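One structure is given here, and the rest of the page talks about it.
With one protein chain held back, the other chains of the complex are shown just where they sit.
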Amino acid sequence: MATLRTPPGASEAGTGTDSSAAPGRPAGPAAAGLPLAGGGSIAGARSVRRMARAITANRKATVGAALLLLFTLVAAFPGVIAHDDPNAQIYTRLLPVSSRHLLGTTALGQDMFAQLVYGTRPVLLIAIGVGLLATVVAMLIGVAAAYLGGAWDGTLNVLTDVLLVIPLFPLLIIIGSYLHGAGTSVMIAVIALTGWSYTARQLRAQALSLRDRDFLNAAKVRGERPLYVICVEIIPTMTSLLVAAFLTNALYAVLFSSSLQFIGLGDPNVTSWGTMLYWAENNEAFQVAPLWIIAPGLCIIALGGAFALLNYAFDEIGNPALRPVRRRRTRARTVTTPVARGRPSV
Amino acid sequence: MSSAPGEGFEDGGPGDTTGSVLEVRDLSVEYIMERGTILAVDAVSFDLAAGEFLGIVGESGCGKSTLLFAIAQLLVPPAEVTGGSVTFKGRNMVGLTDRDMASIRWKNLSVVMQSAMNALNPVKSIGSQFADAMQAHGVRSKTEIADRSAEVLRMVGIDPIHLKSYPHQLSGGMRQRSMIAMALLFTPDLVIMDEPTSALDVVAQRSLMVQIKELQEQLGFAIIFVTHDMSLVRHFSNRLMVMYAGVIAEFGATGQVFDSPQHPYSIGLMEAFPSIRGPRVPLTGIPGSPPNLAKIPPGCRFAPRCPKAFARCEVEPPELYQVNGTLVRCFLHEGQARSHD
Partner (left out) sequence: MTDPALHDGQPTPATGSVASNGAGPLLRTEGLTRHFKIGRTMSRRTLHAVDDVSLDIGEQEIVALVGESGSGKSTVARLLAKLYKPTSGEIYFQGKPLSAVRGRRAVLRYRGDVPMVFQDPFASFNPVFRVFHGIMRCLKLHRPELSAQQRREEAERVFTAVGLTPAADVLQRFPHELSGGQRQRVGFAQALAMRPRLILADEPVSMLDVSIRIGLLNVMAGLRDDQGVSILYITHDIASARYVADRLIVMYAGHIAETGPTEEVLSRPKHPYTQLLLSAVPDPRAPLGVGAETDRGEPPKVIDPAPGCRFRWRCPLAIDECHQVTPPLRELLPEHSVACHVARADAETQAFR
């Protein structure tokens, strides 16, 4: 569910000189009954390979993807890594790090390592859930506002702006306090439905810039309906921005959900990093068991960082102008005239 | 050997003998990328005399803009000069540091870009951009800046009151002219122009060309003018260079190249212009498209599209041969004179 299925950098106007990564499958064209000749109407397998190559080529992407993969594996198979029940309060309290308890035990007698490992899944679920939901909502609202224009644009803009102006975290606190112990799905819904406004703005701006592109006019002139144009023509060309929106929303979901859980608005019975911090704070962990705070804190940073790194990386992959200029290793090459090798040309 | 940074130089340094302002020898430029290397300019050589107007003509992908940028030392990675030299007033510019280039730039060599809207800063007035340029070269006195700015604007036919205007307040033609004015601030020896008229309408294009020619005759600078529309430079340039796929196809006096083109590509190009005034005849253009520069075919680069190609053209690349003072890269003219390097 979480794997990034669309590659970045489907450049809006194929200039022909830059070989943009072949784009992936857009949402729903098969429904339009297009004949998918051999190989698919849009490159499928080829694009996945391209994307994999793009990721390994970019350092930031590799690190980010590796971290994300690690966390996904931990979330998927926690039992393989941690053999204790995270919730069982059966151990001696506040034991230090040892080979039996890799991170020691908490003030409640739980194995901290098991807590950490099992706590990965809720966080990841929330991150990806919010990422998807917020992005979809932002996309629908942003693109509709841009394409339909006029009164629609005005109304949707007001809606977006109101949400943008309200400080998000206090709003979440207020909502959270009414919900008394928000479990995972509630958390996803709340964060997504308050946080979509930022990326909606971005997507609207992008869609606006596309609106007068000739290929949209060409679609209109050949008789396509507006809904078709939005779904089949506009959205697939925005894949890189949609991926970026997803990553941004996921990142903020990690931070916000952990923060909410930390101040006690999450479900204290669900084991996740944020709740670990909550219990740790309640038990003055700084004095007695600092690892109880540091470990989940580092994990939050790592997961958030993974999303952030991937975000930067996809920016660079999509827009070659942003790539860091690395000095090329000079290769032995026959040069007819000796050239003064100062710095590379400006 | 290099002069102190910050100084331009007034006269040719050591090595300047002939009064030629620019000597390009075997200049090669490659785009070096992970998926391969593209040879955009392949060993191009030419001389430019002081005050000469050289037109470089070619279609997309021929390397003319890359050549221009290489001469002006404006290439950015992945493009790189991989061979040859560019000697400006006796001094090789290839491999110069930024600081050394900075002393030459604008004082002795300036550049006019294709689109003024891209080259001018949209949030600064024209006058402040002129001031920027002058201050960057050590002119401090406000009166001197104001006087010179007004003077160059008048030279291009713009009322100096527009020093206060922002680029978007000027019309397209005026913007291009102010770009040219900026290029002339220090009366350089060489002005390089990359399709400066292509964003303009036909009437504005014409008047800008005439203006450029007048300024050149007045101030005596040399011009390298790159365009895809050869008819534009017909009446203005002294010599014409036709480029194709990174190499020179034909190079000679403008009138001669126009009236009796020798290279099949030049001939084809000449005939691809429908005429306003002559008889209305069906034309054919040049079938096919330029070669992929990542995989240059052996032999003559134009052979796949050439109506006069024969067997040798496909295996062996021709050199430049002399025909009545014009250089032609074609085996059809090999026997005429010694090959020119």
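By letter and in written order, the chains are A and B; residue numbering begins at 1 in each of them.
Everything that follows uses one rule, which is that a contact is a pair of C-beta atoms (placed from the backbone, for glycine too) under 8 Å apart; a residue touches a chain by one contact, two chains touch by 3 or more.
Quick caveat, the model's predicted, so the values are computed rather than measured.
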Cross-chain touch to the chain not pictured, restricted to B:Lys124, B:His137 or B:His228, is B:His228
Considering the whole complex, which of A:Ala57, A:Ala218 or A:Ile301 touches the chain not shown?
-> A:Ala218
Per the touch definition above, residue among B:Arg35, B:Lys142, B:Arg280 or B:Lys295 touching the missing chain | B:Arg280
List the residues of chain B that touch the chain left out of this view.
-> 59-60, 157, 171-173, 201-207, 210, 228-232, 234-235, 258, 268-270, 272-278, 280, 282-287, 289
Over the whole complex, note the residues of chain A touching the chain we left out.
-> 10-16, 19-20, 22-23, 26, 33-35, 37, 39, 41-42, 213-215, 217-224, 233, 236-237
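One rule holds for everything that comes next: only the chains that are shown with their structure count from here on.
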Distance from chain B to chain A - Cα centre to Cα centre, in angstrom | 47
